[in-house]
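One protein chain omitted, others in place.
The chains carry the letters A, B, C and D, assigned in the order they are written, with residues numbered from 1 in each.
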Amino acid sequence: MFEFFNSPEVINIIVIIGSMLLFFVGLFGLLTQKHIIKIFMSIAIMETAVYLFFIGSLFKLDAIAPIMKVADDTSKFNDPIPHAMILTAIVIAMAVFALGVSFAIEYYKLSGKTNIDTMNEMRH
Amino acid sequence: MSIKRSLSTLTLSGFTLSALLILSFINILLQNVATNIERAGDGLLKLNSSEGVANVVTTVVVYFRGFDTLGEIAVLFIASLGVGLMLERNTECTIKVQSNFMLQSASKLLFPIIIIFGLYVMIYGHLSPGGGFQGGVLVASAVLLLLISNKDLEVPHAVISALETLAGVSYVLIGLMGLLLSDVFLFNFLSPNIADFGLLLSGGIIPIVYIIVGIKVGSEMGFIVQNLLKRSDDV
Amino acid sequence: MMINLSNYALGHIVLALEMSHLANFFAVLILLSMGTLLFLVKNYALPKSFYALSALLSTSLFLIVYAADYLLFFIGWEVMSITTYFLLSFSVSQKTLHKYIIFAMSSALALFIAILMIYSTQQSFLYSDARESFELMGEFQGVFFLVLILFAIFVKLGVIGFHYWLVDAYEEAHDIFTAFLSAVLSKMGVYALIILVVKVTQPMLALAIIGVMTSIIATFKAIQEDSVKRVLAYSSIAQLGYIVTVLGVADGMSGALYHSLIHTAVKLLLFINIAGVIYMTGRDKFSQLGGLIYKMPQSFVLLLIGIIVLAGMPPLGGFSSKFLIYSALLDTKYLLLLSGVMFSSASAFLYIYKLIYGVYLGHPSHKKLESAKEVSLSFLLPQYLLAFILITLGTFPALIVPYINEILLESSLTTLSFTHAGELISAFAQFNGLIVMSAFGTIFVLVVIFFVSTRSKAKEAKNRFDIAYCGEEPDESTHLHYGYSMGKELARVGILRAIIKNSSSHFYEYLGKQTLSFAELFRKIYSGKLSVNFNIAILFLLLLLWGSLR
Amino acid sequence: MSSVLFVALPLLFGFSTPILGYFGKNAVAYVSTLMQLFLLYLGFDLLLNEGFSIELISIAPPLGISFVVTKVSLLFVLLFTSVMTLFSLYYLSYRSEKPYRDESKFFILINMLLAASIGLVLSSDIFNIYVFFEIAGISAYILSAYEKSSSALEAGIKYLITGAVASIFLIFAIVLIYIYIGSLNLGIIAQHFELLPFQIKLLISILLLIGFGFKVEIFPLNFWVSDVYQGSSTLVNALFSAIVVKAYLFVFFHLLYLFLPHGEFSLFLIYLGAFSMLAAEVAGLRQSHLKRLFAYSSLGQVALVFTAFALQNTQAIQAALFIVLAHSVAKMGIFFALALIEKEHESMESETLKSLNSPFLRVILLISMLSLLGIPLFAGFVGKLLVLKSLALEGMLPIIMMIILASLIEAVYYFKLAGYMFTSDKRRDVLKVTWAHKTILAFLSLLLLIIGMAPFLLSEYLFEASKLMLGGVS
Partner (left out) sequence: MIGLIILGTFITVIIIAFSAVIEKRVSHSIILFMGVGLGSVVLFFVFKAPDVALTEAVIGSGISSLIFLMALKHLGEKA
């Protein structure tokens, strides 16, 4: 009965539903949470979901990781572009979070607030 | 009533909105499952066999889409600059983490292992999984471990700065060299020899650039983490 | 003569300038006012920017007049509005200034919409295509177009309901500039009415009714005012009301043009005169003036000429234009309108009398007024010139008929018949200016002789408190001058009270308040919480997705 | 000369700043300015010599990344470079009195912003666009929080969180594009986009709209903007409204024209833009803080540009380009002048203008505001006229009325400021403006007047550019 789960179509469906549910969790956190770190975390979860969706949708069951043994061997590899893109995106996301966290720390020093909904001093 | 009291309007609306959105996404995606089409990746795989290195992802990251990586380096650079700008204090606040014996001895034991693993990942990035990003971060985290455990130790700012400057400038210069030599920015002007495929010294500028990237990423990461650590102690 | 400017424009827009007779007529009005007002300039220490802005203003006026397409007209119109704003800003309070600019910008932008509507039907801004474009518009669009255009013009003319800005601006503006505002800028409204409405559409009864209402209401509003400039401002509105009325009926163009000329001259005369009084005494309220006849006799005579014209009495030029207006109204058999105009004309005496009595006759209300002197020649000379024009037009009312005929011919309207310069002929009547003038002149001379001969025997008061006052001794705080409460009793008449007490300002203040609280709502959205903002964003995404999937 | 230098040189400058630091305090400032001048020269050189070129990076497209230089992208590149050069020249004089902390970092950031904006405009690879999107974003976050005051940090945090969320939607769209089309090259995507299943096409378009919508400040996604403008330092605001948002606008519509050449969503976007304009101006009506006020005015102008671009025909695009130019110049003038006023008066409430004693600054502010308002004789009028003209040709009367109503509201609050400036007589001491500042401000105002009076100098070029933009060369 487990053979059912091994067909590419089913795996694709699992990936789509799973990653979208993860995206939902992140989005839910973004919309409802208040603590700034949890906001960043929710954004990170959403991003992870997108990455999983990307890699998961494009991987082929019978293919192998894109590391060639010989120069003229081009078949049966997973698409390397998603990997490269996600690599870049992960690092960029981390950089943004580091920056955001440092803003938050400095802001906390000045005002003592970590709740994003109370960050509205400039209501003119 | 009790549900209404414990859940705020915002939570409810957030839940409803995100759930509806995701359901529509899932609906659309399930109705239009992607077919197997010829993608750019296949072209790059073919291209890689003529002028790349064993790890195709490395070729893509460093060479075929090297410009993205340059931009990514720039993002990291700007972020670490911003973190420095935000958290830098001229007051001398040394690290006051009260590290215990366990941590101290474990870090002494682990430090060389992680460093060596990091360097391996960095240098063999074009042959096996891994590369500059991961290696750089691993090396940085090894140093970080040492920093946490040994409170007298601090990596001088000048060293990090020198490393990052060197790496950054040489990356752009390599790119400009390509422009100068063959009118294409970031061109692999070291003309890779396919016979070397799978060897440590193969792929022209690819391993060199990835090591540069590793140095850059490691130093930026070290800078960011050091700043955050320093800052988080002078509460 | 037409000058095509399309080489300098962009986006396939054809622009052109044209020197028509109509344009020349209004250009003459502009030049007349500028020429006369230039005499006054040296009496005031005006900043340099005032001159620069005035130059820009007159350029924009000429652009309005000579434009042969809507776009250049609009450019001129908007530049005129903005320049006026800065010219007003030299003396006007912030509130009035803000009021002015809101109305001026609404006017300009309404005009812009209308112009774009014209453009959208025929892809042309030219006047020559306008009539056709208007006919191509649908029923609703056509009405909407007219509403927009009329709104723009009414604001500039200060038609009742849209005069909220006008009276305050006239009162507070620099004395020279008030004259210019009344004499020229309001004429641009008339010109716009002719070019944009009369030439494009059929005669509209509604326009005539609005004109009559304006002149009646403005007349009664004027009676209540204490400030000289405000009275003149309302009088301007009333006079322009006549022009609007006559433009609303067929064959009214000649009367409108004639009256524009007369009104320009007479308002220049009156405002220059009042400017002289204010320059001498520093006061601009009726209750603070009075008894200046002995101090400023020449000014008195000139003002007398001015108000005779303003009242539209024969023998001076005012009657000539009124004559044309009346006969145009008679011609179209709108007798109710005619009686309205006549009623307003007659009621005008109430405030006209106030002008001469409040300023020059009666008791001086303050000691300071006794030291006033006759104004300098720079004030008198332009007034003499204008008085000469007005008297000439009274004597030879048909002097400008050949010229008006050319304008009418150009717009393919029926011309006035012309025999000689002294005789003005309309469809129903004719009057000979020469005869009327000589008759009135004789009577006038006789009256003056009688007055002078009796006056020499009258006892002359040495002190201004040398009067019987119900057995009490009047002092400085007593209002001796009748001008103080003149016309107040009129408010007891029911309909007049309704006119005087109600004001469009309540409506505009209410509108302003509502707009601001609406703005407050948006301001709150814009400084909301971050999580609420994200909720809105996701909702937007959802709506988009579902909206387009359906 | 290669167009890659536009990105490579600022990066090189940024990376090598520690070395430059050894050569003295001013070396960084002067090298940065010289580099920007060189880039300006490079831009004109490209304009005069070629006008069109494709610059390869690493390998040939469609597999690799390439820079496409056309007349329209060059227009934006030149705009950004000259804005940045003027900014640097202005700051060189400003810094002698009130420099930023850690000046070299400031110079790095503005150059990174420049590089990223140019990269956004030139790049023909959608993932590369994402990377530049992030670089521009991250430099803008830091610039916005640069003063480290609590309001600046608040602005920075809000900007950063919004930007991060926007980038998720953008990368989601890119992921879908790669999954369903299999390429990242804009040209290839454009060819295949129409063949996609309708739902996927819709999903990608909407995700792109949301991703870029946060950045192009369109109505339900622009609530962060006013806080960011108010919290950031005044000079930096000039960059935000003259460079950053323009780059995002260009990219968004470049992608739109490529992917949906038949204008499927055109009508919706036009209404969205017009409504955004109206909403922003209405919100601005009650403002008393100058920077926030001009933030709303920026929102309004950007929405107008959005409407014009959304019309998707050459004349409207030409109009949009006119407004882009006029708005950049005018906003620079305004924020430069406001920076001087803020330095002197230490307040940004609109009542500050009542006591402003500098006829020069008053005139500069006035000219810029009149241009923003679209008063004839100033550059803004040309753009607004052309937009409304093309709307009239399409017969979209409601849109015209919304835009005009928004302009009227805009006029109300601008003229309130003008009233403060020109009627009150309680003035402080004369605010001295250095000759360098005077020259730059006068140049900006003169530019507004020249474009306004002689639009035919530019219209030919802009028309060519708009044709290219609509034609979708990539």
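FYI, a residue touches a chain if its C-beta (ideal position, glycine included) is under 8 Å from a C-beta of that chain, and two chains touch if they have at least 3 such contacts.
These numbers were taken from a predicted model, which means no experiment stands behind them.
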Problem set entry | Contact set of the excluded chain (shown chains only) | A, B
For this session: May I ask you to list the residues on chain B that touch the chain which is not drawn?
Result: 55, 57-58, 121, 129-131, 133-134, 137-138, 141, 221, 224-225, 228-229, 231-232, 235
For this session: Can you list, in ascending order, the chain A residues touching the missing chain?
Result: 2, 4-7, 10-11, 14-15, 18-19, 21-22, 25-26, 28-29, 33-38, 40-42, 44-45, 48, 51-52, 55-56, 59, 61, 63-65, 67, 78, 82-83, 86-87, 90-91, 93-94, 97-98, 101-102, 104-105, 108, 114-115
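Going forward, only the chains that are shown with their structure count from here on.
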For this session: Looking only at C-beta pairs in contact, point me to the busier pair out of B-C and C-D.
Result: C-D
Exercise. What whole-Å value do you get for the distance between chain A and chain C if each is reduced to the mean of its CA atoms?
Worked result: 70
Seminar exercise, completed: Residues in chain C with touches to at least two other chains are numbered 527-528, 530-532, 534-535, 538-539, 541, 545, 549
Problem set entry | Numbers and ranges of chain D residues touching at least 2 other chains | 127, 131, 134, 138, 141-142, 145, 148, 158, 161, 165, 178-179, 184, 199, 202-203, 227, 287
Exercise. In graph terms, nodes being chains and edges touches, is this line, ring, star, complete or other?
Worked result: complete
Problem set entry | Residues of chain D touching chain A in the complex | 127, 130-131, 134, 137-138, 141-142, 145, 148-151, 153-158, 160-161, 163-165, 167-168, 171-172, 174-175, 178-179, 184, 227, 230-231, 287-289, 292
Exercise. For the complex, which residues does chain D have touching chain B?
Worked result: 2, 4, 8, 11-12, 14-19, 55-59, 62-65, 101-102, 105, 108-109, 112, 115-116, 119, 127-128, 131-132, 134-135, 138-139, 141-142, 145-146, 148, 178-185, 188, 197, 199-200, 202-203
Problem set entry | Of all residues in chain C, those that touch chain D in their complex | 7-11, 13, 71, 74-75, 78-79, 82, 85-86, 89, 92-94, 97-98, 101-102, 105-106, 109, 112-113, 116-117, 119-120, 123, 141, 515-516, 518-520, 522-523, 525-528, 530, 533-534, 536-537, 539-541, 544-545, 548-549
